[in-house]
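Okay, handing you the structure first.
Only one protein chain is missing from this complex, and each of the others stays in its spot.
The chains carry the letters A, B and C, assigned in the order they are written, with residues numbered from 1 in each.
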Amino acid sequence: MEIKKLKYFAGGQWIESKTDKYMDIYNPSTGEVQAQTPCCTEEEVNYAVECAKKAYPGWSDTPVFKRVQILYRFRELLEEHMDELTELVAREHGKVWSEAKGDILKVKEPLELACGAPSLIMGESLRDTSSGYDTTLYREPLGVFAGIIPFNFPGMIPMGWMTPICIACGNTIVLKAASMTPMTCMRLAELWQEAGLPDGVINIVTCTRNEANILLEHPDVKGVSFVGTTNVGRHIYSTAAASGKRVQCLCEAKNHALVLEDAALERTARGIINSSFGCAGERCMALPVVVAQESIADELVSYIVKFAKELKIGPAYDKESKLGPVVSAAHKEKVIGWINKGIEEGATLLLDGRNTVVEGYENGFYVGPTILDNVTEEMTVGTREIFGPVLCIKRVKTFEEGLAIMNNNPFANGSVIFTQSGYYAREFAKRTDGGMVGVNVGIPVPVGIFPFNGHKLSFFGDLHTLGKDGFRFYTESKTVTTRWFDEEEMKAKEVDTWDGSVGGDLK
Amino acid sequence: MEIKKLKYFAGGQWIESKTDKYMDIYNPSTGEVQAQTPCCTEEEVNYAVECAKKAYPGWSDTPVFKRVQILYRFRELLEEHMDELTELVAREHGKVWSEAKGDILKVKEPLELACGAPSLIMGESLRDTSSGYDTTLYREPLGVFAGIIPFNFPGMIPMGWMTPICIACGNTIVLKAASMTPMTCMRLAELWQEAGLPDGVINIVTCTRNEANILLEHPDVKGVSFVGTTNVGRHIYSTAAASGKRVQCLCEAKNHALVLEDAALERTARGIINSSFGCAGERCMALPVVVAQESIADELVSYIVKFAKELKIGPAYDKESKLGPVVSAAHKEKVIGWINKGIEEGATLLLDGRNTVVEGYENGFYVGPTILDNVTEEMTVGTREIFGPVLCIKRVKTFEEGLAIMNNNPFANGSVIFTQSGYYAREFAKRTDGGMVGVNVGIPVPVGIFPFNGHKLSFFGDLHTLGKDGFRFYTESKTVTTRWFDEEEMKAKEVDTWDGSVGGDLK
Amino acid sequence: MEIKKLKYFAGGQWIESKTDKYMDIYNPSTGEVQAQTPCCTEEEVNYAVECAKKAYPGWSDTPVFKRVQILYRFRELLEEHMDELTELVAREHGKVWSEAKGDILKVKEPLELACGAPSLIMGESLRDTSSGYDTTLYREPLGVFAGIIPFNFPGMIPMGWMTPICIACGNTIVLKAASMTPMTCMRLAELWQEAGLPDGVINIVTCTRNEANILLEHPDVKGVSFVGTTNVGRHIYSTAAASGKRVQCLCEAKNHALVLEDAALERTARGIINSSFGCAGERCMALPVVVAQESIADELVSYIVKFAKELKIGPAYDKESKLGPVVSAAHKEKVIGWINKGIEEGATLLLDGRNTVVEGYENGFYVGPTILDNVTEEMTVGTREIFGPVLCIKRVKTFEEGLAIMNNNPFANGSVIFTQSGYYAREFAKRTDGGMVGVNVGIPVPVGIFPFNGHKLSFFGDLHTLGKDGFRFYTESKTVTTRWFDEEEMKAKEVDTWDGSVGGDLK
Partner (left out) sequence: MEIKKLKYFAGGQWIESKTDKYMDIYNPSTGEVQAQTPCCTEEEVNYAVECAKKAYPGWSDTPVFKRVQILYRFRELLEEHMDELTELVAREHGKVWSEAKGDILKVKEPLELACGAPSLIMGESLRDTSSGYDTTLYREPLGVFAGIIPFNFPGMIPMGWMTPICIACGNTIVLKAASMTPMTCMRLAELWQEAGLPDGVINIVTCTRNEANILLEHPDVKGVSFVGTTNVGRHIYSTAAASGKRVQCLCEAKNHALVLEDAALERTARGIINSSFGCAGERCMALPVVVAQESIADELVSYIVKFAKELKIGPAYDKESKLGPVVSAAHKEKVIGWINKGIEEGATLLLDGRNTVVEGYENGFYVGPTILDNVTEEMTVGTREIFGPVLCIKRVKTFEEGLAIMNNNPFANGSVIFTQSGYYAREFAKRTDGGMVGVNVGIPVPVGIFPFNGHKLSFFGDLHTLGKDGFRFYTESKTVTTRWFDEEEMKAKEVDTWDGSVGGDLK
């Protein structure tokens, strides 16, 4: 059977790439190749930027109220196609049904935020800043943006985080979709077309890193939004900066949860299961480390192990499955390598997911839930991002010791405390380095009206994705200071000269 | 006579540098060396960062209401010392009295903005984002910032733009003062001490570029604010980005004013004189190019030449002087080089300031007002930053032609239109690339409650200095999502698990 | 043929009133009665409040993200039913097709604003307002609101201005629909039901003033929004205030446009036609007075008369009609009375709409476009609200004279200037008493992201409808100040006692 070859999307057209290099897209649940996506050529990437640039004047000059009408229409299409899109995510990524559906719901949530663009891009005004001088600030779009996308949220990242606010503000965008999971993104682009989005406002390529670099240096690209590893993020921040762009890079994490002795243990354990093994651990807001207060550590761990064993492993699109495969064979090997490394470093293996086989899906990329106890700060398994269903347990005597361990970590996306105490909740929230804090909340991603605000090596830049930051990232401010003269003033010899930079307004 | 050797300032102490390299500080009005400032060593720069880091925990944990009390006190000291500070600026920089005073008034204006920090750093909150889940966002300080300062606003840039909001938000700062004009900055630091600022919150060094680079890569520096040339700005943005910092770089400009035929010509000409020759053209918001509509160009130019000739040239601290010297002998040579270049490129020299001599101040670095007519887009004299009292005239037939010439310029700080027409004012403000637009306003720097928002090669980064951007640049957001359980819920088997990244809040 | 008797709507049920008094609803285009609406009894009005109160706890406790899902769905239904709704407006009110459609579009615009409620009801937060004390502000709904509706915008006023933000914020509402035009409002309520709105969130009655007064004094009604005459508005403001409610009353107007001699005359005249005769003048943002600068007054007036004569008068639902009937026979008499009064007061009748008859619709309530020239400040016809297609011309020598005449008017909804001059536009906008100012814009109603902000006798209250004011009006703020203790602090003898009202936070 011939394998389907995907096209790239530029200027409103689905175009067959001129490349002869294609990348395989697997169904991780079966291990089969289900399609192939092109390594777009340098010319094709440049062409996508050109299309975005061409679409910009018309789109940016469309009143924001009209622009968002298309977003509302896209929202309706999202709802109509929810099941189809969910299945697409499950098939290309391997996350189970509820998680795959969440990936699409997380397109809808930022979309709704972006529908509010007219309120949220308003500028500021003041009359008579000095007598006769008025100043008004406007927020304007910038031009073409680039989005560089990882494999793990094929819906949310390109079409929730990167696109809705960007285009609602009047910009156009070129997305470099994830090579392993580009299909959801592309299907969503078709729905955008159906919603009436003008050609060239959204463009999608897949390519290798070399061609992606074009986006970082292209003079017509005004900003870059990236989600991926910390090393690449740093490279992108620095490279795009060197060509004068604004940049936001959302990177790796190693989120810890501190469980204090007054926590609701069984309930906490259930929450941890979901947070640590959900999406097979392949998310930057996963919870791969639990820091347990010693007095309750044994009891907590026994709950966790018990619940982890109950997780039904199976193909993503089987609605009974609670844990699906990881995204690829290579990634499976990497995760197993980390488990081995953990054992080697001296951790205690409480539950071993390395040899997981799902009947009827023997070639799927499954890794079972894995629990390593007695992990210490010295072990890399407890400090580096694994991105798999591997949970490390660290044990501490006190709140202070736990907080210190957490803040020693170089990443700082999420951080969580489980407790009943108002005092420790407040103290933790204030003193943790984590940017998104949870109190009895395992995956403390805030709703999209707040920014997704990682700290330290989990983020490069200053304006985060979503929230009001999102609107700032995708607009630039312009101030207009005005002075008008009547007939008399036109002829005046003695003139007031606003001279802002010598305090003209203060004299 | 022994020349005074300045010290650096770290941890609240004025310390003599261990270096043997000192840089001369001239009085540009006389050409004499008035003091010397050290090339601080690598260790000394590191020590300044260390002091800032050490001061951070105590300062950031001081409630913002208490922090701003010190700002209020500093404001009183500024008013008390206004004349002394004005003279200091005039003596080290060479700008005339009203301009020098403006430099200090422009410390006060952002300071007053920073006094409002309690209102302006408030975060956001929403209860029941999902049933039982509340989210609150806080704006927290980041740690140590670095400020790298050019010679041209010895008061405003370090102590107006960089410091007040930075420290009001709870950060500490290391300033690399301008080698040619560090004295105002240092005197202001003394006043901060007098106002009660704790040791180490502000630290000041002078050094060469090598040592300044330490600040860009130091792991304890969380952000960098820079004002200077575009090439250096680009380097700083990229270098500091590579070490994960947030950055804002305010760079070169070549601001143009478009004068339409319905403008109030004489009044406009007076405004242009002030904007083009004020501060001897040494400011990024100067107006070095006038684009005149042909029908009125001759009349306009004749007014400009007439008024330019009337400018009294003299020493900065003589209150009669209307045009002072440029900052250094080298800079004088550079400006004269540009005038020569303009003539070479074919411009018409209407007024020649190259051979200006002020009686009694024969060694001062004076350049008289210089006007080059018939400058075209092809000439570098009309497109590159000169930073001297040199005005270029370009002539166009129409509004559209004028706008096009202006937008072709790679810089985009300020842009100005002179007209009586509401239509052209609106059209210009919308379509100009300039970030700070003036309508009948020569130097359209907005008051500090608005950001100083240059575009294109005049700025690198995304959050500008001052305005609400200022508070965003100097704070980082943290979200706290909370879920509490009562006794019943603690024991529940069926649990709701917020799972933000799979749309938990949307289910 | 039996005339249809409408029901009232309470608790999600359409209920036949127990009253025996019904009010006629006419089709103004034909003069026929098309339906009857009940004078609901005191008990029925109270029951509607009771239903709204009963629905409140569940609705207010539904997370705002879920509440707005129903608004999104209602928006889709609005689009689907656009033509049906437009026809309904045309048939009960008499405004022509494009205007009737506008009435429904003006439901959609505020609805879209209200969809953004999650962003717009966020509160504020600050940590360590004093050491250890944090404060967070939340915006909460209040309970039951009442809306009292005039006849002239049967869609926009109840379902655009009053309902969407009110319910998005978590409140419930009782609408007293207009007796003459309740059908659009009721049909829209059916669509709300179809969209999934819980029973009792919206309730609708029709009744006489006596029963409406119940809403002003009912202890369970927390706020009142009213649109209608100034006298009633004042009564409502005072009465509802006496029972402790928050109130907004949008009242009468007499908007003037000042036409300066540099205006684009023909274009201006076309704009005036639309503004003065659109909706047959039955809107508070109509333009019933033109103040013309003498130098161009004759030319301007001749254009206006010419274009007015060209207006095709006919039944509202005939898409060819440009001017429909007024709402009732009584109102027709009132308008004609005003024309007679104007003539009596000495105005010059340039165009007389009193004897307008439309063939085939001889019983329709038609009044043709009427123009009175040489109207002066002394004439009541030029200062009081007529609410019909009657345009008064006042003539002035100068801008200042025109502005003075306008500001002498006791009403201040909209005010307009037609000019090309940036100076006069700014001066007018600053100095006019009008709350909604137009520069070359005849009906300067801003889009709904801005408040509809009338001044003087055109408004009672302080928070206007729509814009961010809308969200303030429909929410109440609550601040929570928190201090937590650890084990040590719990036992402390020396205690810090926050004592906000003696400056505890400032010590």
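To be clear about the criterion, a residue touches a chain if its C-beta (ideal position, glycine included) is under 8 Å from a C-beta of that chain, and two chains touch if they have at least 3 such contacts.
On a predicted model such as this, the values are computed, not experimentally measured, just so you know.
Contact with the omitted chain, checked across C:Ala195, C:Leu350 or C:Val445, is made by C:Val445.
Residue C:Leu137 is the one among C:Met23, C:Leu77, C:Leu137 or C:Ile343 that touches the chain not shown. Contact between chain C and the unshown chain involves residues 98-99, 101-106, 108-109, 124, 126, 129-130, 133, 135, 137, 153, 156, 223, 234, 237-239, 241-242, 244, 246-247, 264, 266-267, 270-271, 274-275, 278-279, 283, 285, 420, 425, 429, 434-447, 449-451, 453, 455-457, 460-464, 467-469, 472-473, 476-485, 489-493, 495, 497-507. Across the interface with the omitted chain, chain B contributes residues 65, 68, 72, 75-76, 109, 112-113, 115-116, 118-120, 122, 127, 134, 421-423, 425-427, 430, 447, 449, 468, 482, 484-486.
Interface with the hidden chain, as seen from chain A, comprises residues 61, 63-65, 118, 121-131, 136-138, 419-423, 425, 439, 505-506.
Keep in mind that, in the parts below, only the chains that are shown with their structure count from here on.
Farthest chain from chain B (centres taken as the mean of C-alpha atoms): C. We define each chain's centre as the mean of its Cα atoms; on that basis chain A and chain B are separated by 34 Å. The mean-CA centres of chain A and chain C are about 42 angstrom from one another, to the nearest whole unit. Across the assembly, chain B contributes 124, 126, 129-130, 137, 420, 425, 439, 505-506 as residues in contact with two or more other chains.
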